[in-house]
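With one protein chain removed, the remaining protein chains of the complex are shown where they sit.
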Amino acid sequence: MFSRAYRTAITVPPLLWVALFLVVPYGLLFCYSFWSVSPSQVIVHSWTLDNYRQLFRVNVYLQTLFRSMWIAARVMSFSLLLGYPLAYYLSFYAGKRKDLLYQLVIIPLWVSYLVRAYAWKTILGSDGVLNTLLQYVHLTKHPLEFLLYSPFAVVLTLTHIYTPFAFLPIYASLEHIPRNLVEASHDLGASPFQTFWRVVFPLSVPGVLAGATFAFVLSLGDFLAPLLLGGPSGIMISNIVVSLFGAAYNWPLGAAISFCMLALVLALLFLSESLEKKWSFR
Amino acid sequence: MTGTRNVPVSRWLPWHAMIVFGFLYLPIVTLIVYSFNGSGVGGFPPRDLTLNWYRLLAADEAIWTSVLNSLLVALVAMAISLGFGIPAALALDRANFPGKALFRRLVLLPLILPGIITGLSLLMLFRVGDIKLSLLTIVLGHGTALISVATTEVFAGLQKLDRAQEEASLDLGANYWQTFWHVTLPNLRLSIIGAALLIFTLSMDEIAVSFFLIGRDNTLPLEIWGRLRRGITPEINAISTIIFIFSLVAIVTWYRLRTKTETELVL
Partner (left out) sequence: MPSDSVAERHRDNRQDAGATWTRKQLATQSEPAITDSTQALPLLTVRNIAKSFGKNHVLRDISLQVAEGEFLTILGESGSGKTTLLRIIAGFESASSGEILMGSEHLDNLPPYRRRVNTVFQHYALFPHLTVAENISYGLKIARLPKQEVATRVEQALEMVKMTPYAGSKPSKISGGQQQRIALARALVNRPRLLLLDEPLSALDANLRRQMQVELKSLQREVGISFVFVTHDQEEAMVMSDRIALLRKGELEQVASPREIYGRPATAYTAQFIGHTNLLRGEVKDGVARCHSLSWRTGLRDGPGLFSLRPENVRLAENTRTGTTVRFRGKIVRQAFHGATELLQVECPDGLVLSIRTASREDRNGDVDLEFSAADAVPVRESEVPQP
């Protein structure tokens, strides 16, 4: 139905932009990862696999990567544990208030990351709101140190940030389930819990997968929360990359790590998508 | 119809929901409360109600410069995102070309990719192209990252658009461009406004990509970030509160627009 000119006009400009500002940069990332930096802080364009070798040889990189994955896994789990029942409640029990409650969930989602991370920083510090509150009601005598500048703080903050992210696709998939399936299940003798387990949950799995992927992938690559709240024990892989592009000045190595992260993320996305397709029942 | 009659509602679900909402909002509420707290950021209970921090904030020139920078960046980024995102949505909806699936993934990738990767790769682009880091590079970064938002919103709006309207327009003698201008675009009006609102808000708050592309001039989030490195001041509570209120208004408006789109088109 649409003319050639029309189709060209809507296709070419975005394609060009995407090519220039997405494809080329990723390509550069790839290239940089094979270069190296000379002692005089100049980037040498000779091709070598040294950076990748370093990744696997030097302990700290792998260690940090695994710690980051462990943090990301915890964030993902907590986000799902918090987000799923919330989505279920909104979709099946909220009735008239559903719309209002939905807005309440997405508002934090779009309000500044920085503002929220900062808020936790003020709450968890040794002079922070939580510690002084606990002391005020005489639950503790001294400030709890582990609250801030620890993996705990990072997991807590990232869970706070990414729970709405996990909530959205779960809620969407729950909303998609025709209500007459729930009625049919009741009609056939299944209790509400049995109905949930046998009908609702299996049909919501694609949403759960999507939510889990978001939470995991975005947490894995996060560097702001660890910088603000992580302390030395909460350093994540992205922080290493940041320093390599900053003070430690080794762009090629940083690029190598980034590229590995990119590859890992793409692999996870691909896996999640094929699983979603397999378990969706359209 | 939600829930089922004659069935006892699972009793812990509402409690869980309340706890989650508490978890989501308590930090923000704390921030707001303490922005009026005389004795600063920590300490419980809050006392000495004061507008002091807001007064300090009002006099803080650096912050307001960064606000202006952010506004500028947001407006231009909005133009870029919409300018390329709307055609992209149209292309995904109605054109077939080799590599379409790949294109779709690429456009949506910045949404799910950690900001550091988008930021770093663009940094490399500017390095290689010998472009100095400045507000311009930030604009290009935001514009690129937020195309995905524009595309998603407009694409959703296109799904609700009745193809028959465009066909009727063509049938009545209008050509493709006229149809686009007089029929397609007005129907997408609400989606575009919604997308614009969302993009603007996200750009104002953006920090991950901006972190790597910043030159001499700060955007608001980066200005705040810089101060955080130096130490916490309650002024930050004040500006955070203001940011929260603006974001709140923007998001609620966006949501209202989006649901309005649905009901309007059904009629």
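Residue numbering begins at 1 within each chain, and the chains themselves are lettered A and B in the order written.
Following the convention adopted for this analysis, contacts are C-beta pairs under 8 Å (C-beta built on N, C-alpha and C of every residue); 3 or more make two chains touch, one makes a residue touch a chain.
All of these numbers come straight from a predicted model, not from anything done at the bench.
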item: Contact partner of the left-out chain, one of A:Leu203, A:Leu220, A:Ile235 or A:Cys260; value: A:Leu203
item: Absent-chain contact - pick from A:Ala73, A:Ala190 or A:Ala248; value: A:Ala190
item: Per the touch definition above, residue among A:Leu62, A:Leu181 or A:Leu271 touching the missing chain; value: A:Leu181
item: Absent-chain interface as seen on chain A, which is shown; value: 178, 180-181, 183-191, 194, 198-199, 202-203, 279, 281-282
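To be clear about the criterion, only the chains that are shown with their structure count from here on.
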item: Centroid spacing, where centroids are CA-atom means, of chain A and chain B in whole angstrom; value: 17
item: Chain A partner contacts - residues on chain B that touch it in the complex; value: 1-4, 7, 9-10, 13-14, 16-17, 20-21, 23-25, 27-28, 30-31, 34, 41-45, 83-85, 87-88, 90-91, 94-95, 97, 103, 106-107, 109-110, 112-118, 120-125, 128, 140, 144, 147, 166-167, 170, 176-177, 180, 198, 201-202, 205, 207-208, 211-212, 221, 224-225, 228, 232, 236-237, 240, 243-244, 247-248, 250-252, 255, 259
item: Parts of chain A lying in touch with chain B, wherever the complex brings them together; value: 1-3, 5-7, 9-11, 13-15, 17-18, 21-26, 28-29, 32, 82-83, 85-86, 88-95, 98-99, 101, 103-108, 110-116, 118-123, 125, 127-129, 131-133, 135-136, 160, 163-164, 179, 182-183, 186, 192, 213-214, 217-218, 220-224, 228, 238, 241-242, 245, 251, 254-255, 258, 261-262, 265, 269
